[in-house]
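Some chains omitted; the rest stay in position.
To keep things simple, chains are lettered A and B as they appear, and every chain counts its residues starting from 1.
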Amino acid sequence: MERIVAGLEKKNRLLIPKERRIVAYHELGHAIVAMALPGQDPVHKVSIIPRGIGALGYTIQRPTEDRFLMTQDELQNRMAVLLGGRAAEYIFFHHLSTGAADDLVKATDTARSMVLRYGMDKKLGHVAYERERQPMFVTPGSQGWHAREFSDETERLMDHAVRDLVGHAFDRAIEILNAHRPVHEKTAQLLLQKETLEEEDIKALRAQIVPADATEAMPEKPAAAASAGHA
Amino acid sequence: MERIVAGLEKKNRLLIPKERRIVAYHELGHAIVAMALPGQDPVHKVSIIPRGIGALGYTIQRPTEDRFLMTQDELQNRMAVLLGGRAAEYIFFHHLSTGAADDLVKATDTARSMVLRYGMDKKLGHVAYERERQPMFVTPGSQGWHAREFSDETERLMDHAVRDLVGHAFDRAIEILNAHRPVHEKTAQLLLQKETLEEEDIKALRAQIVPADATEAMPEKPAAAASAGHA
C-alpha cells in the first residue's frame, strides 16, 4: 500500500516550462520534509509525469511496517510533509498558488481530527467533539448532531487550534527546506531532466538530508510523568 | 453481560513491538483505575490479542449484580476508567495518540449525559436539556427540537461543564496510575509475555492496588442535608 503524499492539481497533460519547474520544486518539497522528519514513511519515488486525474506530479511514500497508532508528533510531522510542496513554491518562486489546494485539504483534515477526535488541543481538552467519519455514523438522524453539538465559542477555539497547527506545520516545512536549499535546487535540475527519481536518486538525496530535531516541536511532552497533563 | 471497557483502534492484525507495548500499558491503565475506584465493575480479563473489528487490546469488566441507578460519583469514576488507557500512554510514553479516540467518545458521552440529561451540573441546574436518545424520540419532527432548544450561552456552559468533567476524570486517572507505577510496569511485562491476564493474574494485580479515596472527587456532597442543593 503505497501512499501518494501529494500532487498538484491537473486538468490536462502538457505543462508549460515554468509550471513544470514549479511542479519539480513542489514535489521535492514533500520529499525533503518527509526525509528530514522522524516517523514518516520513506520516500520511494518522486515524479513530474502527470498521473491519474488530478496530479501534475507525485511523491510516493511506502510504509516499512503496518501502523495502528499515530502520536501527536507524528501527525504534526505528517502535516509538515503535506505542506512541504507549498513551502517549496513559496521559497523558490515567492508565490502561493492554487496547486497546493489538495495538500491544504489533507493538512486541514489532519489538524481537525487532532483537535476534534483525538483530544490533542489543550484548551479543548480530552473531549471527542466528533465521532469517526464512518458511513455507519452518518445516518440522517445523527447528522445534525455531529455538525452542531458545541457552542460558537468552542467552534472558535477549534478554528484557532486548527489554524495554529497548520501554521506551525508550514513554518516547520519552511525551516527544513531553507536548511536544504542547495540540495533541493540541484535535485530539482535532475528531476526536470529525468522526470522521475527512483531508488538510486532517492537514496542519494536522502543521504544529504539532515534530520530535523523533532523534539522542539513537541507541544505536549510532560515535564514530569507525575504531572496531570493538559486537562 | 460482560462489558468491554475500552480497546485501542485496530484495522489489521500484526502490531509492531512498540505499539504492542503501548497497548499493554494502555489496557492495564483501564484495569488499574477500575480496581482503584469504588463502584466500578470488577475486572475479569486484560488482553493484548486484537479482537473484533476495532480493538488492538481489551479489558473486560463484569458486573457482580444488576444495577438500575448510577450516582454522580459512579459516573465520574467510570469516566476515569475510560481515560485510564490514555493516562497510561501519557505517563509511560509521554505522548497522546489516536488510540484513545473511542475512549474519548465514551467519556464525552457520559459527561454529556450527566450535564444534559441527569441535571448534574450546578450552573445548568436540574433541567433536562435532552431526552433519552431512544429511537422513538428521534422522529424527524422532534429531531431539530433536540438539537437547538437552548441558547448559545447554555451551549457554552454545557461545553465548559463537559470539558471540566472529562478533564477532572483524566487528572484522577493520572493520579491513580502515578501511585501505582511499579505494579503497572511489572504487570505490563507479564501481559506482554502471556498476552492475556486471567483470574489468577487479575487477582494478584488487584491485591496490589490501593483504593483511591473517592470522596474528595465528589462535587455535590451536601454540607448538611437541610441545605437546598444546587438549584
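Simple rule for what comes next: a residue touches a chain if its C-beta (ideal position, glycine included) is under 8 Å from a C-beta of that chain, and two chains touch if they have at least 3 such contacts.
The shown structure was predicted, so the numbers you read here are calculated from the model rather than taken from an experiment.
Note on stoichiometry: the full complex in this file contains 6 copies of its one protein sequence, with 2 placed in the shown coordinates.
By definition in this document, only the chains that are shown with their structure count from here on.
After Cα superposition, the angle needed to carry chain A onto chain B is 60 degrees, rounded to a multiple of 5. As a whole-number value, the distance joining the C-alpha centres of chain A and chain B reads 32 Å. Put simply, chain B touches chain A in their complex at residues 8-12, 14-16, 19, 22, 56, 83, 86-87, 90-101, 104-105, 107-108, 111, 138, 143-144, 147-148, 152, 155-156, 158-159, 162-163, 166-168, 170-171, 174-175, 178, 181. The residues of chain A lying in touch with chain B in their complex are 65-73, 75, 113, 117-120, 124-129, 131-132, 141, 144-145, 148-154, 220-222, 225-229, 231.
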